[in-house]
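With one protein chain removed, the remaining protein chains of the complex are shown where they sit.
Chains here go by letter, A, B and C, matching the order in which they are written, and residues are numbered from 1 within each.
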Amino acid sequence: MSKRNPLYDFKWCPGCGDFGVKVAIEQALAQRTAERGDSIEKTVIVAGIGCSGNLVHLQEGPQPFGIHGIHGRTLPVAYGIKSGRPDLNVLVVSGDGDFLSIGAEHIGPQARRNLDVTVVVMDNGIYGLTKGQASPTTNVDVVTSTTRYGKLDEKMNPYLFFLGAGVGYLNSQMSSRVKDLAAAIKAAMDYPGFSIVHVQSPCTTYNDTYALLKGDEKQGIEPLAFPIPDSHDAGDLIAAVNLVRTNRIPIGQIYRREGESVPGHERLARAKVNAGVGQASVEELLTGMLITA
Amino acid sequence: MSKRNPLYDFKWCPGCGDFGVKVAIEQALAQRTAERGDSIEKTVIVAGIGCSGNLVHLQEGPQPFGIHGIHGRTLPVAYGIKSGRPDLNVLVVSGDGDFLSIGAEHIGPQARRNLDVTVVVMDNGIYGLTKGQASPTTNVDVVTSTTRYGKLDEKMNPYLFFLGAGVGYLNSQMSSRVKDLAAAIKAAMDYPGFSIVHVQSPCTTYNDTYALLKGDEKQGIEPLAFPIPDSHDAGDLIAAVNLVRTNRIPIGQIYRREGESVPGHERLARAKVNAGVGQASVEELLTGMLITA
Amino acid sequence: MSKNLVVRFAGEGGQGVVGGAELMAQAAAQGGYHVLTFSTFPSQIKGGPAWGQARISSEPILTPGDYLDVLVCQNQYAYDTNLPDLREGGLVVYNSEEFEIADNSRAIGIAADRMAREAGNPLASTIIMIGAVAQAAGVSVSALEAFIEKRWTRGRASDAAIIQGNINALRMGVEEAKKAGLALEDLEPAPSHDIPRVMIRGFEASALGAMAGGVESFIGYPISPATTMLVYMEQNLTGAEKFVGQASSEIEAIASLVGAGYSGRKVMTSTAGPGLSLMGEGLGLAWMAEIPLVIVDVQRGGPATGLPTKTEQSDFIMAMNPGHGDMSVPVIAPGTTEEAFWASIAALNWAERYQGPVILLSEAAIAERAQDIPMPDLSKVKVESRTVSGGAMQNRRYAGDSVSPFPVPGGPGAYVANGSEHDEQGDTTHLPDIHVTMTNRRFRKLEVLSDGTFEAENTGSDIVVLPWGGSKGSARAAWEQLQAEGVNVGWYYTMFLNPLPPTLLAELKTKKKVLVPELNYMGQLAGHLRSLGVNAEAITQYTGLPFKVSDLKAEISRRVQGQ
Partner (left out) sequence: MSKNLVVRFAGEGGQGVVGGAELMAQAAAQGGYHVLTFSTFPSQIKGGPAWGQARISSEPILTPGDYLDVLVCQNQYAYDTNLPDLREGGLVVYNSEEFEIADNSRAIGIAADRMAREAGNPLASTIIMIGAVAQAAGVSVSALEAFIEKRWTRGRASDAAIIQGNINALRMGVEEAKKAGLALEDLEPAPSHDIPRVMIRGFEASALGAMAGGVESFIGYPISPATTMLVYMEQNLTGAEKFVGQASSEIEAIASLVGAGYSGRKVMTSTAGPGLSLMGEGLGLAWMAEIPLVIVDVQRGGPATGLPTKTEQSDFIMAMNPGHGDMSVPVIAPGTTEEAFWASIAALNWAERYQGPVILLSEAAIAERAQDIPMPDLSKVKVESRTVSGGAMQNRRYAGDSVSPFPVPGGPGAYVANGSEHDEQGDTTHLPDIHVTMTNRRFRKLEVLSDGTFEAENTGSDIVVLPWGGSKGSARAAWEQLQAEGVNVGWYYTMFLNPLPPTLLAELKTKKKVLVPELNYMGQLAGHLRSLGVNAEAITQYTGLPFKVSDLKAEISRRVQGQ
């Protein structure tokens, strides 16, 4: 499939939202590389486990590096990569189970570090790869194989969660609108700090929410998704909270923290300069311990 | 020390904020038992690892049950206890490291389940038991043994985090105001659902923030803590977000979600009744698999 | 007449190849045959190489079968890669819309999709294939028709039409095979049964065993191949006092089991390797605080994400020592569908009896197989429950060297269940003597678990075979063949891997050589046995598939000769 490995033959189901995300990422990366005259090998895609995570093997055209680790740990892997290699462009792709359930603990720390990576969450409101169990973003009352009475837990509001955790840059998109999505991912990668593009990417096999999201006149379904009005002030936390607090899905830029965004690695670099520290050699350090009897 | 075990001799440092929390919990539990004519053995204190967690061994007077597990896992332990024993009163005590760093992933799920437990977070903005490393709530620029340049990560705003995670009941207190704290804990235990009492409980050895919190006229320090004005509408999420969004510490009831609070176990019980399910016996289930050739 | 028919449906994920094998097996079981299925598929929802295999026999079955009598294949790749497993003289049934096989002397091409579409029943193409297989292999078509009737009788108005459609499809397949004129030896008629039998999957057997053993709470996080058990519990453990919950991670699952076990309930989870790897610290807590709970680890290929849908027996070391520090977690590994039922009961009983965690080591090939087994005799189920403290010991939870009464919250005996070293009341202490006393106590408690049973045959031989878990079937088949051929090799088997039944261990120690077939690289049980003083040698395989009987037989025979 991919240029790197034409033999690779993983398949998503027909109509899966993740196809759109894949194309959008290819476009955003192509645009970024072109703009910067960078090589694509300067990008690493960090993937979680889930149908979503398989995106990392499916990139067509020029090949970025990838790491497809273990369930829920995309962000710490990305943190490790950036810790010593701030020069790399790190793009995290993850699912709603991977990112918001088992991986939820990792969001706050990266937000507070302002880790300079971009996350694309492929939210289908279901555990796809394990064949259809409820995820944090499954709607209330939905019957899945693990919610026989309909889902009893409240639905997680990922937008509100991100804002509460201190995420400074938040955009919401739909996988079916590839161009907008590509632009949002590109802009998020350009943002110097922690950025999330949260994508509604329906699972046609286990939780087909296309109609719910886009609405369906015939069935009398009002669309859940709505474009964020131009009047929205993305710099205002309260406005952002107001925008996301219902269960409707705003599409567009939800929040971008005011002021300069200094990514974590830059804070450390500046602090080291300010403190005037260098690296003492092992010999120097040992010499400080010499017994001078 | 405790009635159960007079030989037990764990000690907190002189002046440690946790003493106040201990007394407040004793008072709140005494009041609850008296009110309900319940036995204290119907209460389980679930403790995390940290100076804070040692509270579970130090309860004086009538003895509740306790579980002092592993670092960061108070909430899942509490979930397990309540899952089959909704009759028990479960009180979680945890530290800022235990609850907000390694344990942060567990908050959202219990909020969404509306797990009927009360959490008392003893926030001293430091890892006490491991001798003074930065925690998520350590203030920016503070030098600790693991932040030699001053803390570079942003400070977590636990209140905003809780609201973002869907916590329906949130109260903020100071360990030095034992009576108010006891009342807050008591009220939280009475709330049918997931409730958090977040306590500023300074560490006199590694991060003495008494002066910062209460202010110090002589040193010209404005108090960080301020009482929540009566005008605050605790039922309004936006008002709550507004109240907590700065780095000042509001004291009092921050949020209490409007409407009936149906705890998780009650949702399940109602769902089972609605679905009209009972328990098929193993024999019945096997009979359904009989080969009737 | 042949005793066995092994059919494999091969194609891509999503093409119903696994379902095809199961349908065939179920139909045959209803027709009175013994059946056993095995399937293998990639970890993706649609696509990728997959196959399902059904063995149908007039005799009880030990394995899904090494070689195929019939290979049903959907595409060229499936044909190419599965052909080596077709026995000489076996038949191929293939989707002639997808590819062609030039030599049709042993191959029947069927345009099943087109035929199904034309018959207005597009889902029926698998049934057309089954019809062809039945005809060619001499399986009673009327028994299959009876099964179809039963299977699709769901009390709906449309039932009759669907049933007729499927019977038509079946007959189309029969006609196609007749047209091709190719056939195998006829299958012996189905035996008659005087005991009731159930058609059951491995995970259902585990789950029903757990229910028979009195499980009250089941909290798990989805993971292949353990999700099925969680789902079964959600669907069936529905009593008012029962609880089934989906955790947010395995870390939440294990800690919540500790809480639930502590609260007095009988608790269980199902997971696979990656989940178990996350549970080490929590299992240490259960060991330390003496909390009964059971983890079902349905093994898959490891390490890390590994091979999520393939079978392997490579979690044994981790199961015994899942965390840091001195601990030796009891491990029970069922080797057959029937044992899966009884193993769950034993695991719950052990957990209650010694008051601590127990690991039930299942594996993909056990959990996913469907098989006909005699209806378990429920009158033989013995359920044990921990002794609950009546308060006589006051707050002393941990006294002496043996299991002490368990104080249940709400009742008398308030103490602190503590993951730090603790005194008799559960309060933290770091005194050397207490750590010694309590460590001894934790290990000595294991002595109450010496009731594990085992199988032993031809025990006079000083070379013996001791398989474990799902390798039992292939090993037994190989051993029986060797016995028949006069090769002198003994047979031992137990599902109680830790602690081993003391008599078994003692006997094994007297042997010159103990051959341990196991599906892993390291020879994990063999290594453990050597550390216990047994002269054990592993026979390993790690393809993600079960042992072939023929390979195992050859290897055992080689090792016996090489003595």
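Worth pointing out:
Just so it is clear, a contact is a pair of C-beta atoms (placed from the backbone, for glycine too) under 8 Å apart; a residue touches a chain by one contact, two chains touch by 3 or more.
None of the values given here were measured: they were computed from a predicted structure.
The omitted chain makes contact with just one of the residues C:Ala304, C:Leu378 or C:Ala554: C:Ala304.
Checked against the full complex, the one of A:Gly20, A:Gly66 or A:Gly97 touching the unshown chain is A:Gly66. For the chain missing from the display, the contacting residue among C:Asp326, C:Asp401 or C:Asp451 is C:Asp326, taking the whole complex into account. Think of the hidden chain as still there; on chain A it touches residues 4-5, 7-8, 10, 39-42, 44, 46, 49, 54, 56-57, 63-70, 73, 75-85, 87-88, 105-106, 108-109, 268-269, 272, 275, 277-280, 282-283, 285-286, 289-293. Summarising the interface, chain B meets the missing chain with residues 9-14, 49, 51, 54, 68-72, 101-102, 104, 127-131, 133-134, 136, 145-148, 205.
Not every partner is drawn; the one left out touches chain C at residues 42-43, 48-49, 251, 272-274, 276-278, 280-281, 284-285, 287-289, 297, 299, 301-310, 312, 314-315, 317-318, 321-328, 418-421, 428, 430-433, 435-436, 439-440, 443, 520-522, 524, 527-528, 530-533, 542-545.
Assume only the chains that are shown with their structure count from here on.
The leading chain pair by number of C-beta pairs in contact is B-C.
Our note on geometry: chain A versus chain C, Cα centroid distance of 37 Å, whole angstroms.
Inter-chain spacing, taken between the CA centroids of chain A and chain B, is 30 Å.
The distance from the centre of chain B to the centre of chain C, with each centre set as the mean of the Cα atoms, comes to 42 Å. Residue positions of chain A touching 2 or more other chains, listed in rising order: 101-102, 104, 136, 148.
Within chain C, contacts with two or more other chains are made by residues 238, 248-249.
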